[in-house]
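The complex appears here without one of its protein chains, the remainder shown in place.
As written, the chains take the letters A and B, and residue 1 is the first residue of each chain.
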Amino acid sequence: MLLQQLLNGVLASGIYALFAVGFTMIFGIMGVLNMAHADLAVVAAFAIVWAVSAGFTPLPAVLIAVVATLGLALVVERLAMRPGRRFKGEAAIEMPLIATIGAGMIIQNVAALIFGNKVIFFPWQLPAFINIGGFLVSQGLLISAGVALALLVALEILVDRTSFGRQIRAVAQNPTAAKIMGIDTNLVIVATVALTAAIAGIAGGLVGLSYGFVAPMMGIPYAIKGLVAMIIGGVGSLRGAVLGAVLIGLVEAMAVTWLGSQVKDVAVFAVLLAVLAVKPGGLIATPGAR
Amino acid sequence: MDFWLTVFLSASIAAIAAIGLFLQIRSGQMNVGMAVFVGVGGYVSGALGVHLGLPPALTVPVAVAAGFLFGAAFSALTLRLHHWFFAVTTLTLSVAAVSGVGRIGIIGGALGLTGIPFLTHAVPILAALVVTFSLAWWIDRSTVGLAIRATGDDEVLAQVFGVRVRLLRVLVFGIGSAMAALSGALHAHRFGVYQPSDLGFHTSLLLFVYVIVGGKTSVWGPLVGTFFLHLMPELVKISPEAELIVFGLLMLLVAVAMPDGVAGAFSKGIQMLRGGRNRAGEAEISKF
Partner (left out) sequence: MTTIEREPAALAVAGLEIAYGDTPAVRGVSLSVGKGEAVAVIGSNGAGKTSMLRGITGLVAARHERLELFGQSLAGLATYRLHRLGIGYVPEGRELFRGLSVEEELQIGGRFLDRGAYTARLDEAFELFPRLKERRTQITRTMSGGEQQMLAIARTLMAGPRLLLLDEPSLGLAPVIQDAVYGTLEALRNRGLSMLIVEQNAFRALRLASRAYVLELGQVTREAPSAELIDDPAIQAAYLGRH
């Protein structure tokens, strides 16, 4: 029973990790938490819901979702995040916090206005369970975890080994030096926002695929798990974010097994407090992080 | 007539918590989970009434004290967290509290606490609002207020100037939480029930919006914000979703263009009318 739950927990953490790396990359490069980041998953999921119901075949439906998600992410960056970089001190933190919370409210409730503030079936589902060595595993969750793992490995390679990745790290570590070395910092930031938005969008699709339904407010729990994963893993570290996500998945699984499913959220909070008490900088501290 | 009184009293109760949140934000503690601190008051006062049969006149003060202790303890435990991390921690607390409280049988579990003694009279509610506002006004205006603002604006600087930052943060957060608890207790006695979902993200978010949209640079901000955002939807009659879209747009507007919120824009407007640009400029400076 516990092993079964732990397996589910690890598989579910794949989606958490996709959100966590997005939060951590944006925070690393802009010093801003995009509180509307997880709502981009809602945009992608509902773009697919709409496109399929409007009669589009899968490929154009995915394209529509990509355009909608990236487009909106860039609007949020331009309107809610970029202006904050003008400010210094407290205002540089407050302004984007307030603005991105506002942007998230708008996204959630526009979706609720159009599709209803309720759970909606996702057109593509993988509800079947398969038996692997005595364990029942949700097919959708298994594929989600596989896709997440592949994306995370690709992301690690991109950031660690490519010229674009070096530029991302350069801007995150020292924007002035980046400019001096000929890096268009705004372009790198916008590209990073688009990249993380794409990842969040894919995560939104995976949520629908794995659980069979999506909801306008589903971004909120994923935002919390992504943010907590980022913090307990160590802000600015991709591996830390993934580690944090897996930890949350496991803790949730244990809480469900021993205490019942309602206690999941309490367990996440308890882990956050525990890690912050023991290692305030997170489990993997990055020297480059702010 | 009765309808408007209801809206007015709801706004008054919410404004008490919003003023408490204003003080917390003012001291640099971005609390995005205020509903939990409101809930402490609601559940403490409610449970004492239900289980011991005590009247609100006795239980509300106890609830306020409990709110202060809970808030001060939370702040003391999270002293090392700054800004973003404090916001995320309070947000997580708010979501966790809903499911956590739902497990506690003695306060009604997932169904909520029912049978709380009623106190629906307008006078105590308004009196509570006046006392809260006056206290916050005094704190914000006094030297303590100056120090609070200093901790909010620049903690290192405040430390240099000898403000005992830690103690002040904890104290202010405690007072803000006590105000929240007062609000929660009044809410519980007004409706006779208190539910786990009252502690959740939605309530927390609304309180945050009231303060930010109203303006976080003067005590008038949370008051104006709460009443404005309570009355506006009733006057315009839009769906709850559309209402939240408007709130979201207002948040964006405030963040990008109106850092002092509706109250700030309003007072600036009055000053412009009275004395032209010069006076408005002076007011800008005198705020600090």
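Just so it is clear, a contact is a pair of C-beta atoms (placed from the backbone, for glycine too) under 8 Å apart; a residue touches a chain by one contact, two chains touch by 3 or more.
Source: prediction; values computed, not measured.
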Which shown chains does the chain we cannot see touch? A
Given the contact definition stated above, which residue among A:78, A:118 or A:166 touches the chain not shown here? A:166
Out of A:181, A:259 or A:274, only one touches the absent chain, namely A:181
Considering the whole complex rather than only what is displayed, give the residues of subunit A touching the chain that is not shown. 163, 166-167, 169-170, 173-174, 176-185, 286-288
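One rule holds for everything that comes next: only the chains that are shown with their structure count from here on.
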Under the stated contact criterion, what part of subunit A meets subunit B in this complex? 27, 33, 79-80, 83-84, 89-91, 93-99, 101-106, 108-110, 112-113, 117, 220-221, 224, 227-228, 231, 260, 262-266, 268-270, 272-273, 276-277, 280
In the complex formed with subunit A, which residues of subunit B make contact? 28, 30, 32, 77-78, 80-81, 83-85, 87-89, 91-93, 95-96, 98-100, 102-103, 110, 152-154, 201, 205, 208-209, 212, 239-242, 244-245, 247-252, 254-256, 259
